[in-house]
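What you see is the complex with one protein chain gone and the rest in place.
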Amino acid sequence: MIRLEQIHRDFEVGDQIVHALNDINLDIAHGEYLSVMGPSGSGKSTLLNIIGILDHATSGRYFLNEQNVTDMDELAESRARNRHIGFVFQSFHLVPRLTAAQNIELPLVLAGIAPALRRQKVQQVLESLSLADRAHHTPDQLSGGQRQRVAIARATITEPSVLLADEPTGNLDQKSGSEVIVTLEALNQRGITLIVVTHDKNIADRSLRSLQMVDGRVVSDRHGR
Amino acid sequence: MIASDIIAYAWQSLSRHRGRSLLMLIAMGISVASVMLLTALGEGARRYVHDEFASLGTNLIIVLPGRNETTGAGLNAMPGVTPRDLTLDDARALARHSAITRIAPLNVGAVEASWQNRKREITLLGSTHDLLKLRHWKLAAGQFLPDMEWERTTPVCVIGKKIRDEIFGPHAALGQWLRLGQNRYRVIGIMASEGRTIGLDVEETVIIPVASAQSLLNTPSLFRILIETSSRGAMPSVIEFATAVIRERHYGEEDVTVITQDAVLQTFDRILSTLTYAVGGIAAISLVVAGILIMNVMLVAVSQRTAEIGLLKALGASRQQILRLILTEAMLMSLVGATAGFVIGIFGSWGIRLAFPELQVYPPFWAILTSLLVALVTGLLFSLLPAGKAAGLDPVRALQGR
Partner (left out) sequence: MLAKDFIRLTGSAIISHKLRSFLTMLGIAVGISAVVILTSIGEGVHRFILSEFTQFGTTLIKVSPGKTQTMGMSIGAFGTERPLSIDDAEALKRLSFAKSVVGIIQGNAEVEGNRRTRRTTVFGTGHDFPNAFSMPLQRGQFLPDDDPLAPRALAVVGSKVKAELFGDSNPIGRRIRIGGDRYRVVGIMASKGQVLGFDLDDTVYIPLARGLEMFNRVGLMEIDLLYHEGVPEDRVVSGIRRLLVTRHGREDFTITTQRQMLDVMGSILDIITFAVAAIGAISLLVGGIGIVTIMTIAVSERTAEIGLIRALGARQAQILSLFLGEAVVLSAFGGIAGLIGGFGIAQLLHLLIPALPVHTPWTYVLLAEATAIAIGLAAGVIPARRAARLDPVEALRDE
């Protein structure tokens, strides 16, 4: 469902050109569980941003669900992001003035879904992530693990086909980290395509497919545990 | 995104920064309120003058001696004397027109009045029976000048309230003999105080028959002839008639100016309206300053919320939606501010009305509408830049807070 063909991403820094991604070719099937590893600066986040249509490749072609993303205009891009993609960030990125429930319903609000339907969906997601009693707490009243679970809830509320997680456990202790990973894997079990960027060897080992990146290139692509 | 969600979102981010939002509200409120109050004052002054003129009489035509080709008629008409006097006979000749309901020849002068050992200089008016009704004046006691032949000199007078107080004091004035110059006149009436009008304080005048005034002031000439017509529509024909009659009587020389009350009123109206516009416009500069403040604060808000905007984009908000969110925030701000200003303006003018009941201080409808509109438009215009900036943010960088 995700196909990258000869993707390059260059950044101009002063009069120097940084090749953050260098000829990436990648096929990711529906329901896969993929981890991306590599040293700092190898282009992991850049790759994730391009898959999430937050960033644009300098050259190359990107198909999402057989649709050529490279040809989309801004409106189509944001609609695709809203419908098909869920993001989970290292630093949670919850809106501090909104409650957990309000944070979770944001994508539905942006999509223009009626409040009644929203409430129902949010309630479901909260329960499935055992966050129901935290619905009306603001982010500063939640623990790190809870915050990340709220972020996951928000990312999955629109029932996207792909979930992109950039170092989701980077800001968490061991225990909360594994809770978050279990949550993500449970979602993968239910059919969502999961891509996790991580520095943690243990997490990479649990995934069914693992990419290794160095200097903007994919140096190894291991299938199976 | 549905409208109520946009507004709720904007409202939430405004109420999170209560202090700053309040300050913006105050700025917008002051501007709108000051535009409204100042135009209300200007409009009140205009209405006041308007009413004063209306109280001078309706359908009024004024004939005055002299005509100047450059100065023309209007406010600058100087006290004219002419080689050929404007006389009582002229006035009577004018009275022939069927559309004229009342006509009052007028003489004015300064004369010393005395009774027993009290003395005082007064403004003397020489006129006829019709003057009272023509000027919509009221009597406090007694009666006005008798309805008699204009040429007859009769030793009677009608006095203003202030004259009565200062010369007669506690004594009954009616029936007393008041000395004016060399002659004595019996007081037959006292004017009510509401006759106070522009340019002439009836409280300080003594009115005697026109022929008596002419002999007292030693002049055959009239100061003015006041004419009241039966209808507004009859005025042009009466003006034409008056000009023609006087020209004929003065051997072909057109040496009078015929003006209408309306013409003078319109001049005042124009001056005061221009003033109102000017004052409102000057006050509206503060709306621009308030707009600049809104722009500044919205810019700050956008830069403080860079990460949040990045997140919204990651969650699928389009450029359009971000633009709309920030614009709504600013518009909401100016709408609430303008409404506050509107309320202050309404209460403020109510307060002024309480303090100065004679001034009809109501903010004119156009001023309310324009100040509210200008407030909203400024809010919109000045938030275009911050909103555009927010919409144009690169999501990847924004998420990193850059």
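Read from first to last, the chains carry the letters A and B; within each, the first residue is number 1.
We take it that contacts are C-beta pairs under 8 Å (C-beta built on N, C-alpha and C of every residue); 3 or more make two chains touch, one makes a residue touch a chain.
Predicted, not measured: the structure shown is a model, and the values here were computed from it.
**Student:** Give the residue, chosen from B:P146, B:P220 or B:P236, that touches the chain omitted from the document.
**Tutor:** B:P220
**Student:** Out of B:R46, B:R67, B:R102 or B:R135, point to the residue that touches the absent chain in the complete complex.
**Tutor:** B:R67
**Student:** Identify the residue among B:M36, B:I122, B:V361 or B:A375 that touches the chain left out of the display.
**Tutor:** B:I122
**Student:** Using the document's contact rule, name the residues of chain B that touch the chain not shown here.
**Tutor:** Touching the chain left out of view, chain B contributes residues 19-20, 23-24, 26-27, 30-31, 34, 38, 65-71, 75-76, 78-85, 107-112, 121-124, 180-182, 199-201, 204, 216-221, 223, 253-255, 279, 282-283, 285-286, 288-290, 292-293, 295-297, 299-300, 304.
Everything below uses one rule, namely that only the chains that are shown with their structure count from here on.
**Student:** Touching residues of chain A toward chain B in the complex: what are they?
**Tutor:** 49, 52, 54-55, 74-75, 78-83, 85, 87, 89, 93, 95, 97-98, 106-107, 109-112, 114-115, 154, 158
**Student:** Taking the touch rule as given, give the residues of chain B at its contact with chain A in the complex, in rising order.
**Tutor:** 1-2, 4-5, 9, 12-13, 16, 307-308, 310-321, 395-396, 399
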